[in-house]
Structures are given as structure tokens and as C-alpha cells.
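Let me give you the structure first, and then I'll get to my questions.
Note that this complex is displayed minus one protein chain, with the remaining chains in position.
For clarity, chains are labelled A, B and C in written order, and residue numbers in each chain start from 1.
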Amino acid sequence: MILYLLCLILFCIGLYGILRKRNLVKIIIGFSIMSYALNLFLVLLGYKFHGRAPIGASDQNIANMVDPLPQALVHTSIVIGLGMTALLIAIAIRIYEKYGTFDITKINKLKG
Amino acid sequence: MSSKTNTGMSLIVKTVTRIVVSVILVFGIYIVAHGHVALGGGFAGGIIIALSFVLLILAFGRNVAVNKISVTLAANLETIGALMFLGIALLGFLKGAFFTNILSKGVPFKLFSAGTISLSNYAISLKVGIGLFSIYLAFVILERYKQGK
Amino acid sequence: MELYILLSFMIFAAIVAMEVKDLFSSIIAVGAVGFCLCLAFLILKAPDLAVTQLVVELLCLIILVRATIKRDFPLVIQGRWVFNTISSLVFALVFISFAYSALKDLPDFGNPTMSIVKKYLEEGIAKTGATNLVSAVILDFRAYDTLGEVAILFGAIVGIMTVLRKTKNENRQDKIDE
Partner (left out) sequence: MGSINFITLFVVIPLGTAFLMSLVGRFASRRYVSILSVLSCASLLFVSFWALQFLNKTAGNILVYKIGGWMPPFGICFVVDSLTSFMLVLVNTVAFFVCVYSVSYVKKNDDAPKFFTLFFMMLTGINGVVITGDLFNLYVFLEAASIASYALVAFNSEAEELEASFKYTIIGCVASGFILLGIAFLYSYTSTLNMADMSSILATKSSGFVLPFVATLFITGFGLKAALVPFHAWLPDAHSSAPASISAMLSGVLIKTLGIYAMLRILFNIFGIIPVYLSLFMFLGVLSLLVSGVLALSQWNLKRLLAYSSIGQVGYIILGIGIGTPLGILGALFHLFQHSISKSLLFLTSGSIDRAANTLDIRHMSGLKEKMPLTAGANLAGSMSVSGIPPFGGFFSKLIIIVACVQKGFYIYALAAILGSVFTLIAMLKVQKFIFSEETKKEHKDIKKVPFLMQFSMVCLAFICLFAGLLLLPSTRIFFTNAAGVLLGGLNYGHLVLEAAAK
């Protein structure tokens, strides 16, 4: 239970970074922390005490494995996070080229 | 500073890189090939392959990268990987449904087993490896343009 | 027990990454969070994810460093930081307390229900031929998800190429500059 809560605190830190920081790179970092927290949360949900990794062994029959399904989901989620982060960095670099800064208070051509 | 990054790092780094890159590449292929037996798989292996190329660019500088490596070829290979995976999915129609595993399952724990799973691993590794490498290449090329200005 | 220490360290590193003034240090700190996550996956018996997380983290860090190096590090001075901190803390407290009461209804840590997964564990190896059950799930039982994942990566790559390309206007601008 405490592990879940610690994980959600990590999620909140990422959210705080996204919503409150004024630097594009810090915002991207906040996003990656948020996705780390989500991935960890999913894997925590599938952990089983004294479970083995979900890989079969040729010489013995393993009865007690951890849940492989959340791991498969996290596998997908990690790759999605990688794609998002790379896209965000690309956009941030182009913004830097155009505006000459990473500070979002100075990036304000759109109004209304 | 800028000329240094264009031509790469020192001789020691270059020599070590020459040796290490092939090992990393082989390790990546190993991870891909054993994705269905032990840990690993197309994604992890593909990224390792991409990282080996990234290491080459880091050590030898971006001039080498831009002159020697064709962006078009990379993009084509990536597309072919994606199409292969879609093709494997469509092959399932031969035995009923989308994504049916049509090949024989083979003997567990052997390298050539699990039917389309290992084939999909190869297709995905091609797509992911080349794709992520071309992302990195795009970043590098962008910076070169700016310096040339 | 290791998990508690690891998670506490991750929270500490995340706070450092958020609050430190220098962008470069902040990237190093987020790298620390990522590698701790990789260790946590190992402890949680997910070696597949640990490998994937490790290499993804490496690639992310290389790209992030590439993006920030040689660009200025403006010290962003936050106005109204007292208000910001307090409002964020209040929001986090509300969120965590709601989540706490929801978490009480979930199965306890270490005892997941695993009703449909039972079939994967019992018949997975025989029906798919893959001994790595995570591979069996992502490439056979839920292979369609992986198709979506490949589509996302493809979309991201094409998107990045689109964003980073030289547009017509910029080419014209370059010619004028010369």
C-alpha cells in the first residue's frame, strides 16, 4: 500500500513539473517522470510475493509467476513514452530556434 | 569546439569504438533472436542496434554520419520493417483470423520456434532500430545546418 | 525493503530534477530516476522491462543532452513561488487522499487477482510456443496492441522528421542571408 502511495507521489511530482514549471526542458522532464511513475505503478499491481519472472525454464515447472499482462502493457507504454518524449524534444528544439529561449513566459505569440 | 565535434573524438575513442560497435551489434541481434525464449525481444534489441550506430556517430563526428549514411535508405528500411509486421498480421487470414500464428510452434526453448512470434521480432527490430537511429540522425543534421549558416 | 529505499530515492531525485536551476544537472537527475526504475523492474521480477527501460533511458538521455547542450541555461526566477508551492501541495494531498481510499478496495500488494492471466500461465507455452510469457502476450495474445505500438512509433518518427525539416520559407531566408 505504501509503495502504491509513493508511486503516486512520484506521479504528482511529474504533474507538478508539467503544470508549474516555465522551462520547456523541465516540462519534458516532468512528463518523463510522470510516465515512469505510471509504468512502475502498473508493474507494482502485477507483483506477486515469491513469484518468479514470467519466463519458462526447461528443467523445472514453475508454478508461481508474477503477472505477465501488466508487464506487456508497460512494454507498450515505455515505447509510447519514448515516442512522445522524442517528439516533444524535437518541437522544443525548433521553438528554441525560432524564439531563442526555452522560457515559456517569453513564448507567447498566440493570444486570446 | 565545433570543428572538434565535426570530426569526432580522439584516436583512442575511435579505436575502442571500432572494436566495441561490432560487439554491441551482435549483442543486439542476439537479443532480437532470443526474444521468444529468454528476455529481450524486438524492441529492446532494435534499440540496442540503434544505439550501436549512435555510438559510431558520437565517436566519429557528424561529418561521417551525414556523408556516409543515407537517410533515404534508413527511411526505406524502416518502412519495410513496418510493412513486414503488417504482412505477418495479414498472413493470419490464411488460417482464419487477423494475427493468427500460422506457422508451426516448434519445440519450446529452441531458437527456431514459436512460429510468427520470432518473425515479428525481426520485423519489429528492423523498424525500431532503423527508425530510432533516423530520429537521432535528423537531430544531428539539423544542428549541422545551423552551424553551416 | 529495497523497493522502499529505491522509491524514496526516486522521489528525491525527481524533486532534485524539478528544482535544480541548471538544466544539465536536471537531466542527470532524471537519468538517475530512470535507472532506478530499471532496478525496480528487476526487483519486481520484470527483467524484460528492465532491459527495455535501460536502453530506452540511454537513448532518451542522449537525445536530451543533445537538445540542451550548447544552448543557454536561463535561470528562470519563479514569481509567486509560495502560492505555487502551497497550491500544488494542496492538490497533491487531495489527489493522494482520494487515491488512498480507492487503493483500499484494490487487492493488496503482492496478491493480484490474476483471473484471466491464469490461462496465460497455464497454456501460454503450449499454445504459442514462446517460453518468454511476456513475448507471448505482446506478440500473440495481444499482438494487435503491438501493431498499434509500431504505428505510434512510426507516427512519432514521421512527425519528428516533419517538425525538424527545413521548410520552404527557411530555405528562402537562408539564401537572403547569404
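In this text, a contact is a pair of C-beta atoms (placed from the backbone, for glycine too) under 8 Å apart; a residue touches a chain by one contact, two chains touch by 3 or more.
Predicted model, so just to flag it, every value in this text is computed and none were measured.
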TODO: Please identify which of the visible chains the hidden chain touches across the whole complex.
DONE: A, B, C
- [ ] Among C:Ile11, C:Ala50, C:Met114 or C:Leu133, single out the residue that touches the unshown chain.
- [x] C:Met114
- [ ] Have a look at B:Ala38, B:Leu55 or B:Leu86 and name the one touching the chain we're not showing.
- [x] B:Leu86
Open item on the list: Counting contacts across the full complex, list the positions on chain C that touch the omitted chain.
Closed with: 98-99, 101-102, 104-107, 112-117, 119-120, 140-145, 147-149, 151-152, 154-156, 158-163, 165, 167-170
- [ ] For the chain that got dropped from the picture, name the residues of chain A it touches.
- [x] 11, 14-15, 18-19, 24, 27, 31, 34-35, 38, 41-42, 45, 69-70, 73, 76-77, 80, 83-84, 87-88, 91-92, 94-95, 98-99, 107-110, 112
- [ ] May I ask you to list the residues on chain B that touch the chain which is not drawn?
- [x] 72, 75-76, 79-80, 82-83, 86, 89-90, 92-93, 96-101
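What we mean here is this: only the chains that are shown with their structure count from here on.
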TODO: Look at the interfaces B-C and A-C and say which one is made up of more C-beta pairs in contact.
DONE: A-C
TODO: Provide the C-alpha centroid distance between chain A and chain B, rounded to the nearest whole angstrom.
DONE: 23
Open item on the list: From the mean C-alpha coordinate of chain B to that of chain C, what's the distance rounded to whole Å?
Closed with: 21
Open item on the list: Measuring centre to centre with CA averages, how many angstrom lie between chain A and chain C?
Closed with: 2
- [ ] Mind pulling the residue numbers of chain C that touch at least two other chains?
- [x] 47-48, 52, 56, 59, 63, 67, 125, 131-132, 134, 136, 138, 146, 153, 156-157, 160, 164
Open item on the list: Where in chain A do residues touch at least two different other chains?
Closed with: 53, 55-56, 58, 75, 79, 82, 86, 90, 93
Open item on the list: Under the stated contact criterion, what part of chain C meets chain A in this complex?
Closed with: 3-4, 7-8, 10-11, 14-15, 17-18, 23, 26-27, 30, 33-34, 37, 40-41, 44-49, 52-53, 56, 59-60, 63-64, 67-68, 71-72, 74, 76, 78, 84, 88, 91-92, 95-96, 99-100, 103-104, 106, 108-112, 114, 116-117, 120-121, 124-125, 131-134, 136-138, 142, 145-146, 148-149, 152-153, 155-157, 159-160, 163-164
Task: chain B to chain C touching residues, read off their complex - done: 31, 35-41, 43-44, 47-48, 50-51, 54, 58, 75, 78, 82, 85-86, 89, 98-99, 101, 105-106, 108-109, 113-117, 120-121, 124, 127-128, 131-132, 134-136, 138-143, 145, 149
Task: Of all residues in chain A, those that touch chain B in their complex - done: 53, 55-56, 58, 75, 79, 82, 86, 90, 93, 97
